[in-house]
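Every protein chain but one is kept in place in this view of the complex.
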Amino acid sequence: MGCAGSVTAPITPTQTLPHQGGGLKRLALALVLLVAGCGDDPPVPDFGDPERGRAVIARYECGACHRIPGITGARGKVGPPLAGFARRAMIAGTLPNRPEALLAWLRDPPAQVKGTAMPALGLSEQEAGDAAAYLYTLR
Amino acid sequence: MSRLPDPRPRPPEELEQLQEVWRQPGGWRLASAVNNTYVGVFYIGTALLFFVLAGILALLLRIQLAVPENDFLSQATYNQVFTMHGTMMMFLFAVPAVEAMGVYLLPNMQAARDLPFPRLSAYAFWAYAVGGLAFFCSLFFGLAPDGGWFMYPPLTSSEHSPGHNTDFWLLGIGFIEISAIAGAIEILVGVLRTRAPGMTLDKLPIYSWAMLVFAVMIVFGFPAVILGTALLEIERSFHWPFFIAEKGGDPLLWQHLFWFFGHPEVYIIFLPAAGFVSMILPTMCGTRLVAHRWVVLALVATGFIAFGVWVHHMFTTGLPKLSLSFFSAASMAVAVPSGIQVFAWIATIAKGRLRLTVPSLFVLGFLAIFTLGGLTGVMVAMVPFDGQTHDTFFVVAHFHYVLIGGMVFPLFAAFYYWAPTASRRALSERLGKWCFGLMFVGFNIAFFPQHVAGLMGMPRRVWTYPAELGWGWINMTSTVGAFILGLGALVFLIDLARNFRPFTGGNAGNVWNAGTLEWLPGGNYATRSIPIVTSLEPLWDQPDLAREVDEGRYYLPGAPTGRRETIVTSAIAAEPQYLMQMPGPGWPAVLAAWFTAAFFLLLTVKLVTPAMVCGVIALALVLRWMWDTDLGPAHPPVDIGGGIVLPVNCSGPMSHSWWAVVVLILVAGAVFASLLFSYFFLWTVSPDVWPAATGQALPGAEWPLAAAALLVLSSALVWWAGRRLEADGHWSVRLGLAAAAVALAAALAAELAGQRATGLSPTDSGYGAVVYMMAALQGLFVATLGIMALYTLARSLAGLLHRHRRATFDNTMLLWHYAVGQGLIALAVVHFGPRVL
Amino acid sequence: MAETDRRFFSGLLRIGAGPALWAAHLGLVYGVTAVACARGAGGVAAPTVVGLTLAAALGAGWIVGRELRRARAGPAGTRTSFFAAALAGLSLVAILWAGLPVVFVSACP
Partner (left out) sequence: MRRHTFTRFAEALPAAVLAACSGPQSPLDAGSDEAAGIAILSWVMFAAAGLILVAVLALAAAAARAPAEQPRWATREGWVVAAGLVFPIVMLSALLAWGLSITGGGGGASSPPAAFRIAVAGEQWWWRVTYLGPDGSALFSTANELRLPIGQRVEVDLTSADVIHSFWVPGLAGKLDMIPGHVNTLPLVAGRAGTWRGQCAEYCGGAHALMAFTVTALPAPDFERWMAAQAAPAAEPDNAEGRRGRALFLASGCGACHAVRGTPASGTIGPDLTHVGGRPTIGAGLLPTQRGTLAAWIVDPGHLKPEVRMPPFPVFRGEDLRALAAWLESLR
């Protein structure tokens, strides 16, 4: 895609998700999203760099639990797959999928959702930002 | 001999009769053909099929390795696929392919009408084709072997590989063992005894030399793996602990047996290919091979020294460094003959004027690739260097350079070179150049980087690797190269489909202006008449030879006895000795192969009763096929032309069947020697399970003495029966044979009873296992000779055995004396051994 | 056995003599070392290997000399002599190479 490297705003739960519509509608939505993503006013996030995020995700072996597109060998089945993460409505089924929520979640999951199995891996703020940036490239 | 070529006109009906006698069956009956020009082509085609299948497996492996941490193939699938790739390439492609080329080419090159045992060729081919395909299909059921192509126990023991997968490997190898030995006997006797008159060893084509060494190497090399696979299967099925360390076996015994075969195996594959090159280059350069005798010497020397390098596959097993160094030295020695050949070829190119045809290109590609493979071979022969590169991709690269460079490229050269002798059209030079270019470039892109991968620490047989080791780009390059190589092979298949037209009764003729006899015009019967050979390249030295041969002006221009026949010649001087009658198309050998295949397959999946039924049917079919052999002097002596009158068929030491039995005995002797080695090897590593340490009682001296006496008696009875046969004393012969069989069986029973009386069981320890294995091997001979005795009796009762028709008896007698000798040595070792060691 | 077959087998023996000597030497030095090391008698290995190597090398050298003399004596069987001498010569090199490790490598680890 032409927009590789840029990061688009996450889909908020209020938006209609593409897979909920019919074929044509889905296509139209996809196009809209594509345009939105590649438009000239992308909300460039200041929280991280997706390329660095890729390395963070590899370093912390997130792939041991998650299937993550673009990360070598990330095929874990313990946690949910992260393909299309940018279009997810929720994080861990309870948090809204917004950058600030994701950042907090990545830094300390149990603090956000008490019963989660995902441990706090000790990501720094910078690392969490980069990882989040990468995750938002997964459309 | 001076009266040839005979200028007189030939009788008009002669050619017609020759054609009629050698006519092939049409339609589906084609499968019953036994003639080398048919079976040879089937055989080569099947080998090529396995090359393609195993090549596809290789591409799957390369896709999996292209990027780090890939999951294109699962771990379990990858392990099966690499095992199958190696096993199929070595056992179902390489050995059969060179053997098949031999079956196809040798008779033509030596102007014989066929190899001496056409039905044996057919049997070997069908057993291989049916067994090989069944073996391949095990992949689709997840039953394919997954222990690597050299199947090291204890990974392949019943404890660590409880499934049928390993049994399928043993089955697949069983077939190749059968067909390789059968082929070796055929080729050895064929090269030595069915040559054109005058084709002395000096004038023997270099390819025949290569095949002679090839066959001898199979005779001495395969027995080690035959015994090894037998021991492993017996351990898996009956728990005789040959390789189980806790019970006094040793996993290293397998490695010795396997590599004693496995290293010569590489040369078994390479020498025939070197033979191709030494045939093709002189033609393409229009000149004789430089240093011809040195090239022959190199072939023979390689054949010997190849047996002294097996331990260099075991440099990292912890053997004493001094022991390793002996084999390091031997590995250096085996490189020397290859050097001679390479420079002889270069000198030949320089001497002549090389035409850059497709065969030439493949030969040049071979030279480049094989030279590098040889150089890395010297490197891995250095013990310290091997410690780092053994079992890495460096070694993978090395042996692909040696095997693809040393065997596949010459084989493709041979395909392009000799296709015109089998097909109405030659293969395409244009497509062939594409094929070569893609294969050469693809090969080097695929395999050169693997040296680097190995030097970066990548072990072989890994289904995945971590990204951070930095092996990704190398593997991706290699994968791209593999696909280019595959594309080259595909171009070849397209060329075959477009241009290869065999079995049409005609061929494209001597398109390269070659000098050797396979380029003589002819049909199924080979050449119309069989020339006197006076030089290495008769077609160059006698410009009219082709025409004269085709006009029937030389030996045996027709089929004087009304059957298929060929001239049997003496081994050195190639003087005509007798005329051998040969069988035509027939089903017994073909069906016997099918039932043999069914027997092994059913046994593998433990369907014992149906397996036994198939086994008995196969045996019956083999006996049925044998029944038509040993024809005796079925026809009065025949004038083959040139003033030579030859007897028809023959018994005794001059007969081709006697030579075949001698070769078979060499095989049996090598199996037995491997077993003796196993005995002493296990004693060396595990003296703690030997009677001296365990206090295990030994059978009293009366048992082995009784057994020995019975063995000697049995031999004496057979010898006496042979004397009586000379006087046509039929009842004495029958009684003598029957009594000898009883004595032979009784000797075995005495040995078993003696061992049983001490309470020793084969499952106790490595010692018990190897002691009973000696008896088991003897038991195999008792059973075989029992059947042969019954068969000889039956022939005697049917009136087919008498003074002048006694090859059946002679062959049985020969094997009998061997079995007695083997039994005596076994008794001495088993009973003296523990007392003195 | 026909005269021609006898010639075949005697030729075979002459040609095979050198390599057979090499094979016997290799088998013996390997076997001696293996048994000596397995039985904790590493000391006997090196002198035995030296002795065996000298004996085998002398044997191979003798075959080379004899076959070369035969080749000079007459044209009959020159080819056999060539093969026998050359193979024995190569075997001589291989025997010396196989004996060389004793100089550098101690017998057992």
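Remarks
So that you can tell them apart, the chains are marked A, B and C in the order they are listed, and the count of residues begins at 1 in each.
By our rule, a residue touches a chain if its C-beta (ideal position, glycine included) is under 8 Å from a C-beta of that chain, and two chains touch if they have at least 3 such contacts.
Here the structure is a predicted model, which means the values were calculated and not measured.
For the omitted chain, the shown partners it touches in the full complex are A, B, C.
When the omitted chain is restored, the residue from B:99, B:386, B:565 or B:764 that touches it is B:386. When the whole complex is considered, the residue among B:193, B:451, B:564 or B:805 that touches the unshown chain is B:451. For the chain missing from the display, the contacting residue among B:146, B:233 or B:764 is B:146, taking the whole complex into account.
Even with one chain removed from view, chain C keeps its contact list with that chain: residues 93, 97, 100-101, 103-106, 109.
Residues 74-76, 79, 146-148, 152, 154-155, 160-161, 244-246, 249-252, 290-291, 294, 316-318, 321, 324-325, 328-329, 332, 335-336, 339-344, 346-354, 356, 364, 367-368, 371-372, 375-376, 378-379, 382-392, 440, 444, 448-449, 451-453, 455-465, 468-470, 685-686 of chain B touch the missing chain (whole complex, contact as defined above). By the touch rule set out above, chain A reaches the unshown chain at residues 60-62, 64-65, 75-78, 110, 114-121.
The rule we apply is simple: only the chains that are shown with their structure count from here on.
Here the spacing of chain A and chain B, counted between their Cα centres, is 62 Å. Chain B and chain C have Cα centroids separated by 27 Å. Note: centroid distance chain A to chain C, computed from Cα atoms, is 74 Å. Along chain B, no residue makes contact with two or more other chains.
Those residues of chain B whose C-beta lies close enough to touch chain A in the complex are 67-69, 71, 464, 466-467.
Contacts from chain A toward chain B in the complex involve residues 58, 72-73, 75. Taken in their complex, chain B has these residues touching chain C: 201-202, 293-294, 296-297, 300-301, 304-305, 307-308, 311, 318-323, 325-330, 332-333, 336-337, 570-573, 575, 577, 653-654, 684-685.
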